[in-house]
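Shown here: the complex without one of its protein chains, the others still in place.
Let's look at chain A:
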Amino acid sequence: LESLVEYFRAQMRKDPDMASAVAAIRTLLEFLKRDKGETILGLRESLTSATDCLTGVDSSVAVSSGGELFLRFISLTSLEHQDLSRCKKVMEERGELFLEKISMSRAKVAKLCHTFIKDGAKILTHSYSRVVLRVLEKAAAEKKRFSVYVTESQPDAAGRQMAEALRKLNVPVTVVLDAAVGYVLEKVDLVIVGAEGVVESGGIINKIGTYQMAVCSKAHNKPFYVVAESFKFVRLYPLNQQDVPDKFKYKADTLKTVQNLSEEHPMIDYTPPSLITLLFTDLGVLTPSAVSDELIKLYL
């Protein structure tokens, strides 16, 4: 199992642009290839323990959703073929195909979203999101002129990384304090954020500070857009911030070492669907009510 963790870490290092869910699915596919089990039930159990192991390394929602998706993929495939060895071959083929398709999902999202960025727009975004970066790259490539405000996004100041990447694209960017979101919103035309996970209600789980930004943009009547790939859809239905499981809120090392979690700062928050205008995914442009439909189609 340690070799698995090593493989996962190597994947993340090799391509820092890859989503963590994709790295998790790649790792699980590798695990599937190496697995020597005889039964499908045994396979499922070992995959579940492998996923738990991976979430012990990277506790983000995306890894968990990637793992669940892979498990679902196994169940669906095993229903079609009873014989284990043939089933495994089919799984490996389809797994590779699946990975190919989802590696194109960011491009699809960018294609859908960049038309919503008008010439002269001022965009506000939160922290560092590779999908948002891709969308802004596409818009810049289409010769749109826009400027970006990025929140610093403490405690890891990921917003500065985003600003650096945007400066390389020659996009005028300003880093603002997390506390300055309300202050800057009157100047802004639209808000685009990424998501670590999209929940069943159509809400999102993202870096702490996203909920604040959503409430402020609702108050200012600015459109709040979310860009996320479809493998981030997760079977959670939180009703408020407390409902989000602790295992997602804190980093994996914190969960293992700290005794009293109430003294730690959570890394993510939940934004309810009523504050979101539209979600851009590789399955199309969805209103928040359409998300649960997609999840039902998969899991039922």
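The rule we apply is simple: a contact is a pair of C-beta atoms (placed from the backbone, for glycine too) under 8 Å apart; a residue touches a chain by one contact, two chains touch by 3 or more; residues count from 1.
Rule of thumb we're sticking to: contacts and distances are computed from a predicted model.
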Should one name the undisplayed chain from "Translation initiation factor eIF2B subunit beta", "Alkylglycerone-phosphate synthase", "Mitotic spindle assembly checkpoint protein MAD2A" or "Kv channel-interacting protein 4" using UniProt, the answer is "Translation initiation factor eIF2B subunit beta"
Using the touch definition up top, pick the residue from A:L97, A:A141 or A:L261 that touches the left-out chain.
A:L97
If I consider the whole complex, including the chain that's not displayed, which of A:L76, A:L177 or A:L239 touches that chain?
A:L76
Checked against the full complex, the residue among A:K118, A:R167 or A:H220 that touches the missing chain is A:K118
Chain A residues that touch the omitted chain in the full complex:
69, 72-73, 76-77, 94, 97-98, 100-102, 115-116, 118, 230-231, 233, 277-278, 282-287, 289-290, 293-295, 297-298
